[in-house]
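All protein chains of the complex are present and in place, except for one that has been dropped.
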Amino acid sequence: MDEVKIGVFICNCGDTISKSVDLLDIRARLEKLADVALVSIGHDLCSPQAQQAIRKDIIDNGINRVVIAACSPQLYGDALANLVEKAGLNRHLLSVANIREQCSWVHPDKDKATKKAMVQIRMAVDKVRLQDVVEQAEVEVYKDVLVIGGGIVGMEVAIELSNLNLRTTLIEKEANLGGRLKQFAALYPLQVTPEEMLTSRLKQVTGSENIDVLTSAGLKDLSGEVGNFTAKIRKGNKEISRNFGAIILATGYETLFLDKVYGFELGNNIITQSQLEGMLKSPGEIKKIPQSVGFVFDICDEHSRISTLSTLRNALVIKERFGSEVYVLCRNLQVDGAGLEKLYQDVRNKGVIFFKFERFPKILRENGKINIQVEDLSMAREQVMLSCNLLVVEEKVVPHQDFATLESMLNIGLGPRDFYQEDNVHLYPTSSTKSGIFFAGNCHQDLDLGRALTDASNAASEAYQLISSGKMRVEVERVVVDPDKCALCLTCLRFCPHDAIRIDYEKKAAHILDLACQGCGICAAVCPAKAIKFKDWSDDQILAELEVV
Amino acid sequence: MNKSVLVLGGGIAGVASSLRLAVNGFKVYLVEREPTIGGAALFFCCKATEACNQCSVCLVPEKIAEIKAQPQISLLTNSQVAEISGQVGDFSVRLIQRPRFVDPEKCTACGVCAELCPSQPNKAIYLPSPQALPYAYAIDKNNCLHFNGVECNICSQECPFGAIDFDRSPEKIELSVDAIIIATGFDVFNAKEKGCLGYGRYTNVLTGLDLEMKFSTQGSITLPSSGKAPQNVAFIQCVGSRDVHIGNGYCSQICCKYAMRFAKLLQYQHPETKITIFYMDLQTAGKGFGEFYQQCKETIRFVRGIPVEISEISPDELEVKYEDFIEGKVAKEIFDLVILSVGITPRKDSSNIARILGINLGEWGFFDTQDHLDSTETNVEGIFVAGTCHGPKDIPESIAHGAQAASKVIQTLAARGI
Partner (left out) sequence: MTTGVEFLPCIVAFCCVHSAYQAADAAGRMRIPYPENIIVVHIPCAGRVDTLHILRAFENGADGVVILACHEGACHHILGNIMAKERVERANALLREIGVDGRRVEMQTCAPNDGSRFARVCHELEEKIKELGPSPLRKHA
């Protein structure tokens, strides 16, 4: 290895830093270090002229490690790395000491500030001395996207991707596309029907050359990393293997009736929202028009938009079609969406009566009718007795049946109530913990249709921006495993939050996937044998920095 | 020739749109009225207690930092649109850029100018925010002695980078773009319009926005009247929302959530403080929020019923009158601090922008889209909306909406072969 020659470039930020930090003293001390070949103080390293000068200094003095002591790397970090590269060095051979925001601006005592700045610069020097080169490369990636789930959201994702000229494979476990929207009796506003929405989407999907639909199909296996996933799809008794650059889950939700919570079973005149929608879609099935219909929710799940939405929509349909008396009993109406307050007002204007309860209403079947006893909160908790021919109860919204299988296949983590996506703001709105895998629609959030379509569009364009050029930039072997030390204990693999580690059976060692790695260093910290080297933050570097104590 | 897009408004939605377009090779002109991008949420506070409460405010500086890495995004701050003509693929835009008097290319934010500025009580030259972009100072003409008849050139003389120039006038900027995204954001409901609640008259009645500012700058809240810790706080929901009488027949979507997060934050800092939230319908849907609400119920009292009147018995004693549905009578309670959970309203200048662009306003004054399911296309082809100027949204939704608008721009221009 070449003799290490470190160049330290200190910025005075005009002449402001030297007012609180004795830069000359620091320079004198630094020049005493054996491998520091050059220490220079500049007026403003951010100016193009100064940067030219630094470049010249690096080349003229044979400098092969650079330390810049200036303002926060958050501001110019990238520009400085570019500068180093232009001077012929690998961009990682640079360390920045923040002597402005983290020193001269916060420490009024000049002696103490100088001492601290010296510590900061020493640490940067000690760190960069041990820095390894990390090459950049461009890797070819697949420009195809796998969309799992063919409901309205999955279709919308596929359509957007197709409009953006990416090829999509859309897989759906049922025999037909459309998902839950097929069951909806109506949308709001009522002029647009679910059938029309689905038909128009279906037309775009089947009419697009870019979309390949596989129904009665499911994902059987997934391997690889972002840009280069290999998926094995099962369709009937065939297995289809395809490569993708990104994956979007749009697996939606399912509903469950919790008879234990309600304390009764469904029967002739107590049905779920889903059953009601089914009834409303096949009017021939309705033998007798109910004179009065009751809706109740917020008993098994207080926080669902879907309960409010389906109730309001279906209440409106019943009023429009049958003119029945309609009562709605709930705790809170979730109207926090575009057009939802309006929907509520329309429903009220049509004569639907709302009761808000604190305590659960008592529901009894009596003589072919449903009797409900509820506290009327607007009338000093007076007990009100309602009677209706038909009671529609809420269902609990749950993740789709195979969520656990799919999650363990993809290794993407679950969030509240087992829906996808860990509840971490940095993943919002559609990312998963794993690069290249995104979520759209109700499989990860409780969404009304408007929001779900926005979500679909965002997920599609996230995938698009990742792979549309067919290439991805990567840091090559930024984290490496020493096969001599690796005991294949699998600890790193289990702890990697981004599923970026695999086993290389030939080398008999763990192996970090460059594209998938997000640079946290957790693997390097957990490895019991210290077999993993994270080149920008290696153990040697951190321990060397600690020598300054 | 690269396709170019005008993004009008540098709040989080505009930032999200710009990033999505830039990464996909578009040239973006990000036009912002204020001297920094970041919009309203740049000035909001973190609401973590012993753990993160997912308020998403920290996403704003994160996204702003990403803008720096995209050279195809031109930031035009201190700018407003004066005229737009043309059609999709060929819009002509005229902007007026008000002078900042500090050149962001030269300013390094070293702060020497502000140290020396003699203006009282506030410095005339200031950094708009610690996370500002452009990360440069700006001069507020109204406060500046130089522009108010006094012979003062201290900042421009002492600036080590020669970045200050008093002799700047408003500039006209002409642009030619293929598409436009409007992301002009919102105004907060003016609580003074609900005079019976005493905002602006009583010292200890504050709005949710006041709380954001106070927590951002001071890190805590004390009673404005006495500086002591609040003992008994009331939050009043739906101030300016779900209220057809004042012309806002919609839910502002963010207030129940921010009220509960603030309530939790207050109690984290002052565990003995009693908190009551007066509500109509609690909006608790959203990832994990139901669980958060159940936790809130343990230490926060929720009362159904929006108070109709507040009277001030003394600056520390606010009498809140509300209908107690449980007891069936009118009740009065004393609190020492009342927070009005104000909602999101359209910007006052939205009708002006609508006129310049030729787009429709919806029922409540927000920019209208083709329908609420197709929520980014306006009635003018090539003009899209993103974020709260279209209707109330929280931060992650504004980001998603901004990305959706960008995606629609890309698709529309591709379909037209532009």
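Each chain gets a letter, A and B, in the order it is written, and its residues are counted from 1.
Basically, a residue touches a chain if its C-beta (ideal position, glycine included) is under 8 Å from a C-beta of that chain, and two chains touch if they have at least 3 such contacts.
Quantities reported herein were computed from a predicted structural model and do not represent experimental measurements.
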**Complete:** Shown chains contacted by the missing chain are A, B
**Item:** Option touching the unshown chain, where A:T16, A:Q51, A:N64 or A:Q120 are the choices
**Value:** A:Q120
**Request:** Could you tell me which of A:V425, A:A456 or A:I512 touches the chain that is not displayed?
**Result:** A:V425
**Prompt:** Of A:D22, A:E375 or A:E545, which sits in contact with the chain we cannot see?
**Reply:** A:E545
**Message:** Can you say which of B:I84, B:C107 or B:L127 touches the chain missing from this structure?
**Reply:** B:L127
**Item:** Selected residue (touches chain absent from view) among A:Q74, A:Q345 or A:N411
**Value:** A:Q74
**Message:** If I consider the whole complex, including the chain that's not displayed, which of A:F9, A:Y188, A:Y327 or A:F534 touches that chain?
**Reply:** A:F534
**Message:** Under the stated touch rule, tell me which residues of subunit B contact the chain that is not displayed.
**Reply:** 46, 48, 50-52, 54, 57-58, 61-62, 109, 111, 127, 130-131, 218-219
**Sites on subunit A contacted by the missing partner chain, in the whole complex** = 72, 74, 98, 100-102, 105-109, 112-113, 115-116, 119-120, 123, 413, 422-426, 433, 495, 497-498, 518-522, 524-526, 534, 536-537, 539, 542-543, 545-549
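Criterion: only the chains that are shown with their structure count from here on.
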**Item:** Of all residues in subunit A, those that touch subunit B in their complex
**Value:** 13-16, 43-44, 46, 71, 74-75, 78, 105, 160, 163-165, 192, 197, 301-305, 331-342, 345, 356, 358, 377-381, 415-416, 419, 421, 423-426, 428-430, 444-446, 449-451, 453-455, 457-458, 460-462, 464-465, 468
**Asked** Which residues, counting only subunit B, touch subunit A once they are in their complex?
**Response** 20, 23-24, 52, 54-56, 58-59, 62, 65, 68-69, 108, 110-112, 135, 159-161, 242, 244, 249-251, 253, 256, 281-291, 293, 304, 325-329, 363, 371-375, 391-392, 396-397, 399-401, 403-404, 406-408, 410-411, 414-415
